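Note that one protein chain is taken out, while the other chains of the complex remain in position.
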Amino acid sequence: MIESLELTSIPAEDEALRASVRAFLDEALDGVPADVRARSWMGYDADFSRRLAAKGWLGLTLPKEYGGGGRSSFARFVVVEELLSAGAPVTAHWIADRQSGPLIHKYGSEVQKKFYLPRICRGEAFFCIGMSEPNSGSDLASVTTRAVRTDSGWKLNGRKIWTTNAYRSHYMIALVRTSGEPADRYKGLSQMIVDLSFQGVTVRPIHDITGDAHFCEVFFDDVMLGDDALIGAEGSGWEQVTAELAFERSGPERIYSTLVLLDEWLVFLGRDMPVDDGRVALLGRMASQLCVLRAMAISVTEKLARGESPVVEAALVKDLGTEFEQQMPLLIADSLGDDPDRPAPSVLLKTLAYVTQISPSFSLRGGTREILRGMIARGLGLR
Amino acid sequence: MIESLELTSIPAEDEALRASVRAFLDEALDGVPADVRARSWMGYDADFSRRLAAKGWLGLTLPKEYGGGGRSSFARFVVVEELLSAGAPVTAHWIADRQSGPLIHKYGSEVQKKFYLPRICRGEAFFCIGMSEPNSGSDLASVTTRAVRTDSGWKLNGRKIWTTNAYRSHYMIALVRTSGEPADRYKGLSQMIVDLSFQGVTVRPIHDITGDAHFCEVFFDDVMLGDDALIGAEGSGWEQVTAELAFERSGPERIYSTLVLLDEWLVFLGRDMPVDDGRVALLGRMASQLCVLRAMAISVTEKLARGESPVVEAALVKDLGTEFEQQMPLLIADSLGDDPDRPAPSVLLKTLAYVTQISPSFSLRGGTREILRGMIARGLGLR
Amino acid sequence: MREIIFDAMEQLLGDCCSPNHVRRIERGEGGPKERAVLWRALQESGFTDALVAEARGGSGLSLSDAYPIAFVAGRHALPLPLMQTILVRGIMSETNAELPEGSITIAGDVSVTPDGTVVSNYVPFGEVADWVLVDFGDRAQLLPATGAQRHIAGGYGSVNARMRWTNPSISGNELPGSHWRAYGACLISAMLAGAMERTLNMTLGYANDRVQFGRPIAKLQIIQQQVSVMAEQVFAARMAAQVGFSTAGTRPKLMAAAVAKQRTSEAVGTVSSIAHSVHGAMGFTEEYDLQLFTRRMHEWRLAYGTEVYWSKIIGRELLAAGESRTLDFVRQSLAG
Partner (left out) sequence: MREIIFDAMEQLLGDCCSPNHVRRIERGEGGPKERAVLWRALQESGFTDALVAEARGGSGLSLSDAYPIAFVAGRHALPLPLMQTILVRGIMSETNAELPEGSITIAGDVSVTPDGTVVSNYVPFGEVADWVLVDFGDRAQLLPATGAQRHIAGGYGSVNARMRWTNPSISGNELPGSHWRAYGACLISAMLAGAMERTLNMTLGYANDRVQFGRPIAKLQIIQQQVSVMAEQVFAARMAAQVGFSTAGTRPKLMAAAVAKQRTSEAVGTVSSIAHSVHGAMGFTEEYDLQLFTRRMHEWRLAYGTEVYWSKIIGRELLAAGESRTLDFVRQSLAG
């Protein structure tokens, strides 16, 4: 069931991280134009990811013995908030840091933890997620990619699609069928760590609406995996994926991915535009919504810090945050076109165009809005 | 299937009706405050209805031989547009004029037509609709009110609810079961004209959220009806009700029921408020939406005038119109509270309060928005 | 602390402020006596002195501690200005002012005619309060409600009034002025959040109970989606109101109050619309309780400035701050 969200604040020791992150980003992003920064968690820069790792800001919540920071979820919140709101290019390490690392830590063997976690924390192992398949859509239980036991491990055949960054990641954690048939649904699914450099793996990047390539189609053709590829228990894939999606949904990505646009517009208003009640009201409304969403995200973070699993609460904040992020480019566009004799500068128009084009993806990742709302309804006790 | 709506205009001979209607209303409504006029198609004034009848403006589309105007649906559009936008109290005759009259004309016997239609056109027979029952909600096929054959006609038992104006109408056209069981659904339903003055009929008005009483609960306790109470064919009740709902949905009520509020606000802005970009934009947006909705309503009217039955198109316009009407009090309230140092005059606040309170009913009458959208989806070919 | 206060208020209002009490007071049934009985119960509970310093016989709570009082008042559509009284008494008790008997509300606006007549066009709870705090900018003053001409300023069931004092006796009861609209907005935002939560609970109950086409409507995907959207707005409103109340002192901060009123007001349309849509005709009747809460929500949205008023204030402040990062403004000007 859903719990109420209470106002809370970030502990001082975690808040203290902010100044050094800010100073690092001010230097690292100096001169990068807004339409490039707007990519943020879609922006790829492996070198930048390794510089963050060198600062100790990857794997912040993983234990120190595996190379992590041993910090609370509040510490990660502060770092992530700074990265995303500034528009830092974080996609290279994003999935490893947000969900693959925690997943391996929770379900992996000691050998797996010792192998993967330090690499993730050093920015040397980038991950992608193999969930969707061409005919599965939101129906993940229908996956048909199959791993069959061999003498020395597993033989993998099948196909994944919409896999973000597969062509520039080192590993995929794939949801595959290890027993039974598609009709068995949730039963017989397992998670496998697939080294994408192995023979039999073919990756086809898919260009998206913005002209960039993030999504990929990945083909497995008799890929031979070792015994150690299985993560967690055989047949527990569904339960593990559910836990993984909870990691994915409880981060603050879902309120900050359009802040670069908001700030670029704020500066334009302050510098070039006369005060107009419509514009000022829209600006104030967005600041107010951001304030409340942030307070809600911090409240979810506090539940994580206490070791709870606020799955439904996180879904609620994500859905509200997605509404905020998807509405923002529409509203700012309306305002930018409110006086054609005072046209917006080119970089602002390009930033707007990018965010407008990318915004449908905000409700693709981590569950469609309909799926999130279904979770909320169950959490509310609708039956 | 749904057809596209093409821009069309009102023929000159029908448009010519407007001046006399306007002159009549200017005099009849002189001095009536906006918060009273805002009731409009919820406003009851039997005398006013009879004055309209004396002008020949009731039953406009019925044949002259039955006392009607013998005019096209465009003529009715012009009259109704003037009545509703001015906030004339039309509820007494509204249902008779909009749907009971056309229903009787379409399905009634010659005797029934000769009896009821002239009375409707003279404003002497007011009608209500007996569709909903306590446990039916939107599921009309589950009605349990039952008429059983007797030697001389029918014996009626059961209960109707949410019947608008039953306590001040002369007749109800009720959907009742004449054979079979509730499990038979659509089969075995018929329509009966019930004289509400008959013994065994008890009417309980239900007060609504605005403090007014329109809705009623109606109890039938061994009500003895004559043979002539059956309208149309026995067992054809479902088909007839569907046609009746089409009459209900294709009128222009669904875009004009909040115009009194809009105009009262317009006058306040023009007289008392400084120009503010936010207010001006909101005003212009509503005028623009009204313009387009009106063009769509006229296009539906043209299909009616050609003898078509634009059921899906009318549902689409009604749903859009309901959105417009239900959003309007919310948007105007926001604007009225945009500068508490310039408070709105009392009559405007009362008009706003009334329209805000009544607005949920706009999506109760003639089918919920979900039902209308289901009809549209089918019309679009979603299967 | 908050949970204790929440439970105590729930128990108190459950006893003395049932939906039928609310209806009687709205309609003026029983006259001033009916209100007096309810007010006495509130007073005897000790809540009216929640913010008064312990040294002066009060509970010495912070505004943040007192949040559940306003929230639960909203959950019961309490038709008296309890939270306004608490705040005014709390602030007055910091001076040597004598604390008056009876309930106190805060006027939404004021104008003074050349002959000294004081007019406020929109006084929330003006019809039922004993005192009205009027903010003249340079100072604020308590005026006795009995000395005023009152007219209902709203629709059916409203207890808001247009009030007019001819030559009011201005003696004592003076407080610093200029921030009372923000204070009123902050307080009412928590009442709004409470009323919205109540409508959510009613809607969940109705959807699970109401059977149509052979099964509870809660099973319909479209109902589930709508109610989830409603819940999101209620959760956001509740958090916004807490932002407004987040101070260890007694006085709301301007920007926090602005966010609280902006965000709760913005939620009203969606919450009210979905509640009514799910309830169908039943929710539209006088005898069913939903209308007590949705009517109030619309009135409270109008009181002390709607969302566009507070949005403009936040927007102007953000532009004036000269910040290039909205997040920094949000972090620095606001709690969290």
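Some observations on this one:
Per-chain numbering from 1; labels A, B and C assigned in written order.
We adopt the following convention: a contact is a pair of C-beta atoms (placed from the backbone, for glycine too) under 8 Å apart; a residue touches a chain by one contact, two chains touch by 3 or more.
It should be emphasised that the depicted structure is a prediction, and the values quoted were computed from it without experimental measurement.
Taking every chain of the complex into account, the absent chain touches A, B, C.
The omitted chain makes contact with just one of the residues B:A88, B:L196, B:I209 or B:L269: B:L269.
Residue in contact with the omitted chain (choice from B:M296, B:V311, B:A333 or B:V355): B:M296.
Contact with the chain that does not appear here is found for just one residue of B:A46, B:A141, B:V201 or B:V280, B:V280.
In the full complex, chain B touches the omitted chain through residues 2, 4-7, 9-10, 81, 85, 256, 259, 262-263, 266-267, 269-270, 275, 277, 279-296, 298-299, 316, 319-320, 323, 370, 372-374, 376-377, 380-383. By the touch definition given at the top, chain C reaches the unshown chain through residues 220-222, 225. Residues of chain A that touch the chain left out of view are 35, 132, 135-139, 142, 161-162, 206-211, 215, 278, 326-327, 330, 333-341, 343-344, 346, 349-350, 352-354, 356-357, 360-361, 363-364, 368-370.
Note that in this section only the chains that are shown with their structure count from here on.
Chain A and chain C have Cα centroids separated by 39 Å.
Inter-chain centre distance (chain B to chain C, centres taken as mean C-alpha positions): 37 Å. In chain C, 307-308, 312 are the positions where the chain touches two or more neighbouring chains simultaneously.
Across the assembly, chain B contributes 278 as residues in contact with two or more other chains.
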